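Only one structure is covered here, and it is reproduced in the block below.
With one protein chain withheld, the remaining protein chains of the complex are depicted in position.
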C-alpha cells in the first residue's frame, strides 16, 4: 500500500476518452479543466500552528474533481496513481 | 451533486449577451469586469490556524459578482459551472 | 443593492475634471495619484486567524481617497462603481 | 482634514534645496536617501491577528525620515502631502 | 552518523535500473516522477509558532517516495545520501 | 538625535581602508563581505502578533557586522549614518 503524507491523497485518475475524427486524436480543449478520479488513500491531515491535526475533507472511495497538472504521478505495483494535496481537490462528486 | 471543498462555491454563470453590429460580434470591453452568477452549492468553509471553521459568507441561491478569470470551469451532467474560492466573490447582488 | 464581501467597500468614484487647453485634453500627471470617492456600501469585515471579525474602518457616506488602479469596476443598474479592499483606502476626507 | 487609515501617516514633506551651479540644477545624488517631513496626521494603527490594535510609533508634529519613493502623494486643499505606512518611516529626528 | 536537522530526513536512494536498448541508455521519462528510498535517519521535527515540536511522520526503515530534485546530496563515509525536508516526502510504501 | 523606528538601529559605519598600488585604488573583493560599524541608537523593537514588544539584541556602543547593501544611508548634522533592520546585523564583535 501507498500511504500519502500529511494532507495528501492518493487518486486513481479516471480515463478521459479521447475523441478521434477519422483516426486523428483530437486534443480536447476540455483537457485544461479539472479531472476526475477516485480516492484510494488519504494522509493523516495537516498540522496547524497550534499543534492540532486537521483531517482531510475527503474519504477513501470518494469521486473527486481536482486541478489539472496538480500533484505527482506515482507508479505502484504496475498501476499509475496521482498524489495531490487536499487544496488541489475542488469538489466531491456525489 | 457537486460538493465544493473548503471555502469554494459552485456557480452557475449568467450568460453575457453579446452585442453584434451588423452581425459582427463586438468583444465588449466590459468583459474584463466581474461576472455575475448564481450560487448552486457552497463548501464547508475554511479552517483557521486555531482549528475553527469559518462558514462561507454566501448561500445557495445568492446572485454574486466574482472576479473574471477566477476559478475552475467544471462540467457536470452536461452543464457548465464555475468553482471559485470565496475570496474571488466581490459582492452579493440583493 | 450590491453588498460587498469581507473587507471590501463599494465606492462611487468622484469625476476628475479634465483640463483642456484650446480644446486639447491634457492627460494630467495627477492621474497617477489616489482618487476620491464616496462609500456606498461596506462589507462585514475580515476574519482574523482567531475567528474574530474586524469591522472595516470606513462608513457609508464617508468620502475617501483610494489607490489608483485598485479594485474591480462593477456596473449596477446602469451606474458604475468600484469595489476595493479596505487596505487600498489611504485616507478619509473629513 | 485628511485622516489616514490603519498604520498610515500623513506627512508634509520638507523641501530639499536644490543646488545650482551657474544656474544649472544639480540632481543631487542624495536624492536617493530618505527624505524628511513633518507628521500632520496619524491613523489608528494596525490590527494584530489577535484583534489588538497597535498605535503608530510617531505623533503629530514629529519630524521624521522616511524611505524615498514610499507612499502615495495626495493633494488636499491645494497643498501636497504624502501618505506612508508606518513601516516606511526609518527614524524620528528629535 | 549523520543526524539531519529539524524536519529533515536522511534517505538512501533506491537505484533506478536504466533500460538500455542495444547498449544505448534510455533516459526514462519516468525519471521526472518521485523517487523511492529508505529512511536512514530523521531530525527532531519542526518547531511550531507556539513552541511545540512536531515529530516527523516517517521513521527509520520506512520506504518512501519523495519529490524528484528535492533535497541536498551528501556524501558520508564513501556513500551517497539525500537529505530532504519532510514536506518533500509524498508517501510511505508499506 | 535620530531615533530609529521599530527594530531598526543607527550605525556609524567604520571606514574601510582602501589599498592602493602605485596610486591606483584597488576595489577590494572583500567589499562584498559584511561591514563593521558602531551602534549609535536603537529602536524600541518589533511588535509580535500577540502584541508583545521584543527589544533589539544589540546595544548602543556595540561594534557589529552587518550585511553589505542593507539599510538606508542618512545624513544628520553633517555626518553620515546607516539605519538597518536588526535582521541585517549578523554578529556582535566583542
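Note that the chains are named A, B, C, D, E and F in the order they appear, and that numbering of residues resets to 1 at the start of each chain.
What we mean here is this: a contact is a pair of C-beta atoms (placed from the backbone, for glycine too) under 8 Å apart; a residue touches a chain by one contact, two chains touch by 3 or more.
On a predicted model such as this, the values are computed, not experimentally measured, just so you know.
> May I ask you to list the residues on chain F that touch the chain which is not drawn?
30, 33-34, 48-50, 52, 54, 57-58, 65, 67, 86-87, 89-94
> Touching residues of chain E against the unshown chain: what are they?
Here the touching residues of chain E are 1-6, 8, 10, 44, 47, 49-51, 72-76, 83.
Convention: only the chains that are shown with their structure count from here on.
> Common contacts of chain D and chain E?
none
> How would you label the chain C and chain D contact, same or different, if same means the shared numbers make up over half of all numbers there?
Both copies, chain C as well as chain D, present different residues to each other, with under half of the numbers appearing on both sides.
> Suppose each chain is reduced to the average of its Cα coordinates; what separation in Å results between chain A and chain C?
Distance between chain centres: 41 Å.
> Averaging only over C-alpha atoms, locate the centres of chain A and chain E and give their separation in whole Å.
For chain A versus chain E, the centre distance works out to 23 Å.
> Tell me, which residues of chain A touch at least two other chains?
Answer for chain A, listing residues that touch two or more other chains: 49-50.
> Draw the chains as dots and join the ones that touch; what shape do you get: line, ring, star, complete or other?
Graph shape here is a line: each chain touches the next, no loop.
> If you go through all the chains, which pairs of them touch?
All chain pairs meeting the touch criterion are A-B, A-E, B-C, C-D, D-F.
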